[in-house]
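Removed from the display is one protein chain of the complex; every other protein chain stays in position.
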Amino acid sequence: MILRRGARWLDDRLGAASVARTSLAKVFPDHWSFMLGEIALYCFVTLVLTGVFLTFFFEPGTNDVVYHGAYAPLDGARVSAAYASSVRLSFDVRTGLLMRQVHHWAALLMLAALVVHVCRIFFTGAFRRPREVNWLVGVTLLALSLFNGFSGYSLPDDLLSGVGLRIAYSIALSVPVAGSWLAFLIFGGEFPADQIIHRLFVVHILLVPGLLVGLLTAHIGILVRQKHSQFPGPGRTEHNVVGSKLWPTYATRSVALFCAILAVLFALGGLVQINPIWLYGPFDPAQVSSPAQPDWYIGWVEGALRMYPPWEFRLFGRLVPNPFVPAVLVPAGTFGLLYLWPFLEQRLTRDRNAHQLLDRPRDHPVRCAAGAGTFAFYGLLLATASNDVIARLTRVPVAALTWAGRVILLVGPPVAAAATYVVVRALRDSGAEGVLQVSFAQLVAAVRATVRRRRPGRGARGRGRRRQPAMIAGGSEDR
Amino acid sequence: MTRPAADGHDAGVPAGPRPGAPEGEAGRPVRVRPPRPERRIAAAFALTAAAAVGFAAVYWTGGQTQLEGVLLAVAFAGLAFGLGAWSARLMPQGPFVEEHEPFGSSRRQRAAFAAEFEEDLQAISRRRFLGRALALAVGTLGAALLFPLRSLGPRPGRALYQTPWQGGAPAVTADGRPVRAADLAVGSVLTVFPRGHLEDGDAAALLVRVDPGALRPPAERAGWSPHGLVAHSKLCTHAGCPVGLYEQGSNLLFCPCHQSVFDLLDGARPISGPAARPLPQLPLEITPEGYVRASGDFEGPVGPGFWSRPS
Partner (left out) sequence: MPQPPTRQPRPGARAGRLRPLWLVAAAVAAGALVQLGAAGHAATVQPAQAGGRGQLLYQQNCATCHGQRGQGTERGPSLIGVGAASADFYLSTGRMPLTEEEPNPERTKPAFGQADIDALVAYVASLDGGPRIPAVAPAAGRLAEGEQLYQENCAACHSATGTGGALTSGQTAPSLAQATPVQVAEAIRVGPGAMPKFPPQALNDPQVDSVAAYVGHLQDSGDRGGYGLGRIGPVTEGLVAWVVGLGLLILIVRRLGKDVP
């Protein structure tokens, strides 16, 4: 009764009834892999909610204060206000440590979910026309989330993250021509400048979240406008969407997912310790702890810095320092490639049609191979970032691990790409149910077919002409 | 327009067993799920309420991180289960179909939009000169508004080329105590700073006493390490991390960030890892009273490389 009167009250003022009807009746497909983006979204919401709690206690200052609180080894110590307030949050504020840990776990999980979501979009070809715009928005969301994670864990001014900031400063310094200006302007002077924690704080709680909210709204808005893509199947065409209605089914399912994410995050936040800054100690520019790694989503840059050989060169008599290639060019190239991919693929496949139906990954072995090779490359970079931890546990010399890492980085991704191509091709050609059902003979046949196509006279053209974009899906006979 | 799919699934009761449901006798599929999910859903919500009360109680009595986390996790898990089951069992399942028109507006609409837009644009596009003047104004203003970015920091100037170390600067430890040569035995290491500059980020130096006979300094730095006391900048020449690990015996310096290794006996030359330049050395002298002090600044800019760094 109240609801009906309330709805009428609103409609008298906003005239929203018909819009509400269409919106609530929108259809979303049910496949579970379409919910991966929602995991990231709800992790973001959790980050905002726990983040607000944290901002009520955190002081983003590098000025010295004396910590007085329950953590005995630091009681009476002169540390920065940022560090003292973080320790206070962890020891002297009720549920403070829980909120801090949930916040940090949510950041790790959000980026993991984002990566898996991007993989789903990539391997099913969901970025194809008309969704290139949403892909661009999404890649920007990924970059911004990555940056916000880095800025967030650097805020407590502890020894581990402070060393990470020093590395970031050196990376800025390594940019040719403008490097020293860039570093001095961003940090506010020579390292360790007083300004950086405060600036990161503003960026972390205001600028980037604002951009994230705006871009997320665009991302979801475009999705709603274009309708969600769907896998081929009975009744599914290029001109419809089949699934559950937004209200009440899909909305309830989505809220259930949000609650499940909160459950996992609170379980992790309460039961598994993360980032014990009181053990790392306050940042001091003359101190360091070993091992020293960033959070996992920055690990690929760290791995690049460790694996890149000691090459420096001079350009016009000026120095291009070592970190420039692994820490500036590689990330720039990574995101450049990510942004360009839909257009690159359009050019390579000559497929400029609009698609509502998704590819099953097996439909496109080349794309799978490219994706697998790239994933292997960045995964290996991440793995090599922990070479000193592996060295300590296995007592293999670090230098040997570094050399092994370099070799694996060069050899691994092409091998992964080739192997993926063969397996996916075999999967497609044989019509088997899943990867495990592919027989060895079918694999060999796929290898033969690949090799045959490589002969002169049968180049890339053959590949392009073969592709028939699916117009009407009639089920599995369309392969 | 949304409509139920042609195979006519209706709201509420799922029309048959899920794929893969076990079969009972005589091949008839057995419904494994309880016929009244409401009880389970209600139980889940009750669990949520109980856990929430538990959390409030734990908080009230002083709080405990693990209990708080587990209770909230259970509370949200109950909600998740209840809502998930509700949406899967008691809400319209569909599948529903929503048709949509192709993306991109019709040709007529596009033409109409283009025509109208062109017409409205005439007011601006016909006045070429004014348009250019506007572009000049906005461009210049935009460029000018970038100038306040300069206020973000000081000019680099000579800051990267020099440190607070200079001739006569006494070496002190992190708590300000002056260092005597006798404080270090062979195989000892201390982090030292110039007096009065304990907070400077580029001032830290590693002071190590090695066996004087083992040192192999280049000719121009022969007198820089009296009695085997040798000092190098602590900042790694790769990415600036403090090179905190000194290995006695092999006399190697190991940077924990990216695993660069420097040979202390050979002018801290990098022998492994991504560092490409040796750690700059600090010339030392010992006063008549036995205190250690610098006789000049480091022999080059400390820390990571930058564009205008001299070789």
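Residue numbering begins at 1 within each chain, and the chains themselves are lettered A and B in the order written.
We take it that a residue touches a chain if its C-beta (ideal position, glycine included) is under 8 Å from a C-beta of that chain, and two chains touch if they have at least 3 such contacts.
Computed from a predicted structure; not experimentally measured.
Novice: For the chain that was dropped from the view, give me its touching partners among the shown chains.
Specialist: Spelled out, the missing chain touches these shown chains: A, B.
Novice: Using the touch definition from the top, which of A:G221, A:P276 or A:P309 touches the missing chain?
Specialist: Looking across A:G221, A:P276 or A:P309, the contact with the absent chain belongs to A:P276.
Novice: I'm checking contacts with the chain that's been left out. Which of A:N148, A:Q293 or A:T420 qualifies?
Specialist: Result: among the candidates, A:Q293 touches the missing chain.
Novice: Touch as defined at the start, partner being the missing chain; which of A:A256, A:A304 or A:L338 qualifies?
Specialist: Answer from the full complex: A:A256 touches the omitted chain.
Novice: Could I get the residues of chain B that touch the absent chain, sorted low to high?
Specialist: Against the left-out chain, chain B lists 19, 65-66, 69, 80, 84, 88, 174, 180, 182-185, 187-191, 208, 242, 244-250, 252, 254, 256, 261, 272.
Novice: What residue numbers in chain A mark contact with the hidden partner chain?
Specialist: On the side of chain A, residues 29-36, 39, 72-77, 90-91, 97, 101, 105, 108-109, 112-113, 116, 159-160, 230-233, 236, 253, 256-257, 260-261, 264-265, 268, 270-276, 279-281, 284, 286-291, 293-296, 299, 385-386, 388-389, 391-392, 395-399 touch the unshown chain.
Keep this in mind: only the chains that are shown with their structure count from here on.
Novice: On a C-alpha centroid basis, what's the spacing between chain A and chain B, in Å?
Specialist: Each chain reduced to its C-alpha mean, chain A and chain B end up 13 Å apart.
Novice: Contact residues on chain A for chain B in the complex?
Specialist: Its residues touching chain B are 25-27, 30, 94-95, 97-98, 101-102, 130, 163, 166-167, 169-171, 173-181, 183-193, 195, 226-227, 235, 239-245, 248-250, 252-253, 255-257, 259-260, 262-264, 266-271, 285-292, 302, 305-306, 308-312, 314, 318-323, 326, 354, 387-388, 398-399, 402.
Novice: Chain A touches which residues of chain B in the complex?
Specialist: Contact set of chain B toward chain A: 2, 5-7, 59, 62-63, 65-70, 72-77, 79-84, 86-88, 91-104, 149-150, 152-156, 159-160, 174, 191, 193, 199-204, 234, 238-245, 256-261, 270, 272-277, 303-309, 311.
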